[in-house]
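A single protein chain has been removed from this complex, and every other one stays in its place.
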Amino acid sequence: MPRRASVFLVPTRHPGDAAAVAALIDAGVVRASDIVAILGKTEGNGCVNDFTRAYAVEALCHMLAPRLGLTAEAVAARIAMVMSGGTEGGLSPHLLVFAVEEAEAATPGGALALGTAFTADFVPEALGRMAQIHATAVAVRAAMAQAGIENAADVHYVQVKCPLLTSARIAAARARGATVATEDTYHSMALSRGASALGVALALGEVPEAALSDAVVGADWSLFSARASCSAGVELLRNEVVVMGQAPGWGGDLRIAHAVMPDAIALPAVQQALRGAGLDPGGGQLAETARLVAVLAKAEPSPTGLIRGRRHIMADDSDINATRHARALVGGVIAAAVGRTDLFVSGGAEHQGPEGGGPIAVIARG
Amino acid sequence: MPRRASVFLVPTRHPGDAAAVAALIDAGVVRASDIVAILGKTEGNGCVNDFTRAYAVEALCHMLAPRLGLTAEAVAARIAMVMSGGTEGGLSPHLLVFAVEEAEAATPGGALALGTAFTADFVPEALGRMAQIHATAVAVRAAMAQAGIENAADVHYVQVKCPLLTSARIAAARARGATVATEDTYHSMALSRGASALGVALALGEVPEAALSDAVVGADWSLFSARASCSAGVELLRNEVVVMGQAPGWGGDLRIAHAVMPDAIALPAVQQALRGAGLDPGGGQLAETARLVAVLAKAEPSPTGLIRGRRHIMADDSDINATRHARALVGGVIAAAVGRTDLFVSGGAEHQGPEGGGPIAVIARG
Amino acid sequence: MPRRASVFLVPTRHPGDAAAVAALIDAGVVRASDIVAILGKTEGNGCVNDFTRAYAVEALCHMLAPRLGLTAEAVAARIAMVMSGGTEGGLSPHLLVFAVEEAEAATPGGALALGTAFTADFVPEALGRMAQIHATAVAVRAAMAQAGIENAADVHYVQVKCPLLTSARIAAARARGATVATEDTYHSMALSRGASALGVALALGEVPEAALSDAVVGADWSLFSARASCSAGVELLRNEVVVMGQAPGWGGDLRIAHAVMPDAIALPAVQQALRGAGLDPGGGQLAETARLVAVLAKAEPSPTGLIRGRRHIMADDSDINATRHARALVGGVIAAAVGRTDLFVSGGAEHQGPEGGGPIAVIARG
Partner (left out) sequence: MPRRASVFLVPTRHPGDAAAVAALIDAGVVRASDIVAILGKTEGNGCVNDFTRAYAVEALCHMLAPRLGLTAEAVAARIAMVMSGGTEGGLSPHLLVFAVEEAEAATPGGALALGTAFTADFVPEALGRMAQIHATAVAVRAAMAQAGIENAADVHYVQVKCPLLTSARIAAARARGATVATEDTYHSMALSRGASALGVALALGEVPEAALSDAVVGADWSLFSARASCSAGVELLRNEVVVMGQAPGWGGDLRIAHAVMPDAIALPAVQQALRGAGLDPGGGQLAETARLVAVLAKAEPSPTGLIRGRRHIMADDSDINATRHARALVGGVIAAAVGRTDLFVSGGAEHQGPEGGGPIAVIARG
């Protein structure tokens, strides 16, 4: 039976605002039981003490619970929810609701395909290491299978939500005689994102298994996935994987494509992704805004301290975190291309695209 | 005798770094005595407690003093120095040195023309009011005359540095029985920039005298100059005006043009300014980067809280000042168009371009 | 029938952490139905975009709902919840649970007395004006009556949670032809707190009615309550009032006292409040920490820019909001006196204590 993937972008008025999603459900636009994932940009700082992410997840779970006949906890276990904090510059807070339902017919040439999968909970010592890489790769392949994607080339974006180390988790590992990849909890976010991205790269054949080891995580930036987007959060112990592809057997008029931004100001890469999704970028800024459904991208401060040879100050700024600068910048570059600011631009692109750059995906209506 | 205007963009390593300008002088690339203005982006917060601006001015004055045979104070009185704080996103700290020398011949069709002028010192009660508007208009006309620009349409950018109110200045006015436009020192920056911009608009014929009054300053945003860029600082009591035009009687191969960005993500306006200066913006990002000499633009958070109908969070962010978000965003949009990040993007665009937008000027080599 | 007031201080691990309160209830330490108010310090910025307050309230309501057999909304309507954002310096995030139950006997000399009351919802044009002052005074008197406090001198702290203006509320007023006290939403927080504090002062006889008018709110700092603590939040339309007193007819061993800090570093005032509550401040730092139950205080940056003649930089800091500096400072001063950091220090003390100072209350076990 063919399936159809739907994507709904709704604005939020604040991080706890689940009303627009509730309205979609209550108006019959989407069935709660069809929802497989919700991604969101929330207006926190995107760093350690960003509680807007957990607040948004909690609000969505409490809203969905009665509509699904589940507890809030069961909702969280069923639907992949990936909140990315930080709407710097002009980025507009919003939610992206992904749903899957049966379709009457598959679209010739295929259409947007979605699959989700979860790893088992990780022990702390697995994070940022081969164990996380392997388990993520298994989950990516499972999500591809669920989406009916046989060819890795048909995968255009893999969103992963992954855990981090806390002081309590480190202590628990130590009590068992185990060591963790880092004792710096902030740094553990980077290593967890990095290992998750390498797991995606392994599953998609972008990096050979022989090139991988604990030592390359967070160290060898030549190894990366061009389609991974990973986000770490304290609120889970497993990896949650959402695979987005363009595949046969799917109906509807949604189409996805991706490109790789070699640096933060790579407008041409944004335009390439637009073209891939069937949109005409025009002489600079997209005219047909209405057909654009969603843009997903990663941003990071160039670790060389330079963008095309010119110094940036992101890493030296002790008032504004470097990832905040990076999101504002990349948000501006993409907004220049698409004429919209409700973009899912997420920070911290370790092993997700090349050093100083990152992947970008576009979902458009046919 | 024809003149020739030169513009040198040099990077800085920190706000007190005048070494690259010293090197230009010491290598004979520019004569210290030809320098008429220095504009700069410094890596402070661009707000009240941004001391990087004054630090940069002091470093430049101490460097230039022996090279001009003047005291540091006399250097500050002679050369217009306008530092704009804030290099958010990917903006790269740099200085723009403007110099004027005699030329053998004028360029047919004209070339970049520069003129500077200063008002007398203002009494505190003049700031943000008609007195400042009128004095600024007089100075703009004087700078145009110095530049030999007869037609206001030939003016493409007017950079103004203006004073602000401090507690001491307010008290001094009060002691004389005078009232000031505002007792909020931060707000006085906005009013001083706004009155200065309206002075430019008056001089250039963009706003008729009859439309102006104390009451419209900071209130009626329909009144604006499409070519004014104003920056307030505590370190002066007068307005310093730098007029940049494209005029006959000037030699060399530099050319200037401007456009107005209707909102913060108006890529087409950036491209229009590039074309005006003789550059081909291509299918999105400028290819001929080397011919681009300087980009000057104003950025401001849209006061409606929206960009093309989508909410931004700039005005509600109590951690990062709204003007900082705006500079990061507009810097990203312009970098997308020109492929460079050493852009003079300045915040606080009251009466400088339309609400939520701002003027942009491009200087290019022929 | 005599009553007994209980106060439980529990730490939180994050703003959404209601587990410690749940544990108190589930262990039978406090009955959910006895809880009349919950105050809390959450680790947000305490300013406009501090979503930790609403997140904490939502988490508490969802935790309490099944334990009270109510919806989350009904919990919010029943229990006064006042979250104060900002744990700068060393302040420790925590919740204060206030409960009232029947007692076998009243304590001779009285004991801690609690009363709560709510105003009706305000129309936007009432905020920051006489209407809010009057309604608050009525609610304070109702809460006193509920607590059986006849003598205003027996009131030692009045915690008020009050609404603020939003763009939508301002527009609604304007649509009806009404004007609001300010169109600056951030400033409306100050005016709403100020009018609420003057309402307390009126009810307690600290300021005569004749001295009050719309014009004095946020303007005449000589008018203030020595016992009001007001906090503005977007999540309500009414004022919620918690009166804390020392009154006959109440049992148990809790005792409350207050003092007024004339400036931010007034250690002696802290010691005076400790003494009032029956604690011996010793030669500087309290030794008998265990008997100390709670400290509640207001902090504000001195509007003169000086503390005892020495300049502070709070108001000029565009990176850290002035109220954040003030909480850190006052938190340090009180921690010096009591040897603890879990203090309810709240910012924004308009008409709450004298200019640059604020009220402080201490609750101790006998």
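Quick notes on this structure:
A, B and C are the chain letters, set down in written order, and residue numbers restart from 1 in every chain.
Quick note on the criterion: a contact is a pair of C-beta atoms (placed from the backbone, for glycine too) under 8 Å apart; a residue touches a chain by one contact, two chains touch by 3 or more.
As the structure is a computational prediction, the values presented were derived from the model and not from experiment.
Considering the whole complex, the residue from A:E235, A:D253, A:D317 or A:E355 that touches the absent chain is A:D317. Remark: the residues of subunit C touching the chain excluded from display are 11, 13, 43, 45, 87-94, 264-265, 267-268, 270-271, 281, 283-285, 307-308, 310-314, 316-317, 319-320, 324-326, 328-333, 335-337, 339-342. Residues of subunit B in touch with the missing chain: 14-16, 43-44, 49, 51-52, 54-55, 58-59, 62, 72, 319. Not every partner is drawn; the one left out touches subunit A at residues 45, 47-50, 167, 305, 313, 316-319, 321.
Here, only the chains that are shown with their structure count from here on.
Using mean Cα coordinates as chain centres, the one most removed from subunit B is C. The distance from the centre of subunit A to the centre of subunit C, with each centre set as the mean of the Cα atoms, comes to 41 Å. Subunit B and subunit C have centres, each the mean of its CA atoms, that are 47 Å apart. Taken residue by residue, subunit B touches two or more other chains at 45, 313, 316-317, 319, whereas all remaining positions touch fewer.
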